[in-house]
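Our next item is subunit A:
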Amino acid sequence: MRENYELKILAPDQITIKAHSLRNKGARLSQICSVRTKGGYDLLYSYVLGDLFKNYKVSITEDAEIESITAIFPNAFLYENEMSELFGIKIKYIALDYKNKLYDIAAKTPFK
Partner candidate 1 sequence: MSKRSIVPFGPQHPVLPEPIHLDLVLEDEKVVEAIPSIGFVHRGLEKLVEKRNFHDYMYVIERICGICSFMHGMGYAEGIERIMDVEIPDRAKYLRTIWCEMSRLHSHLLWLGLLADAFGFESLFMHCWRMRETILDMFEASTGGRVIFSVNKIGGVLKDMDSSMLRTFVDMFDKMEEEVRQLTNVFLKDYTVANRLKGVGILTKEDAILNGAVGPMMRAAGIESDTRKLGYAAYGDIDFDIITGKECDSFARCEVRIGEIFQSFNIIRQAVAKIPEGPISVDVKGNPNGEAFVRLEQPRGEAVFYFRGDGTQFLNRARVRTPTFANIPSLVKILEGCDFADVPILVLTIDPCVSCTER
Partner candidate 2 sequence: MNKYGSFTGGIFKSLFKKPATYGYPFNKREFPERTRGHIVINIDDCILCGLCEKKCPSAAIKVDRNKGTWSIDRMGCVQCENCVVGCPKKVLSTDVNYTEPSTTKTVDTFTKAGAAISEEKGASMPNCNLDSCVFCGLCAKNCPQGALSVDRATKSWKLDETLCVSCGLCVEKCPKKCLEMGEDKTKNTAALAPYDVDDLPKADLNACVYCGICASACPQGAIELDRDSKKWVVNEDKCIHCGICYYKCPKKCIAMVDAETALAVAEEKAEDTGASLPKADLDKCVYCTLCAKNCPQGALTVDRANKVWKLDADACVSCGLCVDKCPKKCIDMSASSAAEANEPEFKRGYDVEATPDANLDLCVYCGICAKACPQDAVTVDRENKTWTVDEDKCIHCAICAYKCPKKCIDMK
C-alpha cells in the first residue's frame, strides 16, 4: 500500500502564512528541500499533521529572495541553511545563519 500524500502549489509569498496556519493546527515540519529547475528552483515544504502528509511546492526564480520560517518552526534553520549553501537560494531572516559554513565543501553552491 502506498501513502496518499497531498502535493499543492503555493505562491512564494504564501510560505510564511501557510506555515503559520499549519503551526496553529499543530503540524510538524517534516522537511524542506529544493530542486533545481530551468531558470529557478522548486522548493518543497513537507508538514505532518496527525496522519496527513502535506506537501507544498513553491516555484521561485533564480534570484528571488524568500523569507525564512525559522521564526515559526525553529527546526527549519538546518534545512534553510542547507538550501542556501548547496543551491544558492537567497533566504532572509534565518534565526541561525551559518553563512555557508554548514557543510565543508570545496565548490560553492554545487547543486546550482
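Candidate entries met the following condition: all candidates are chains of the complex that A comes from, given by their letters.
What we mean here is this: a residue touches a chain if its C-beta (ideal position, glycine included) is under 8 Å from a C-beta of that chain, and two chains touch if they have at least 3 such contacts; residues count from 1.
This structure is a prediction, so every number in the text was calculated from the model and none was measured.
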Which of 1 or 2 touches subunit A - same complex, any copy: 1
Complex interface listing, subunit A residues touching candidate 1: 1-3, 5, 7, 23, 26-31, 33, 35-36, 44, 46, 48, 51, 53, 55, 73-75, 77-78, 96, 98, 101-105, 110-111
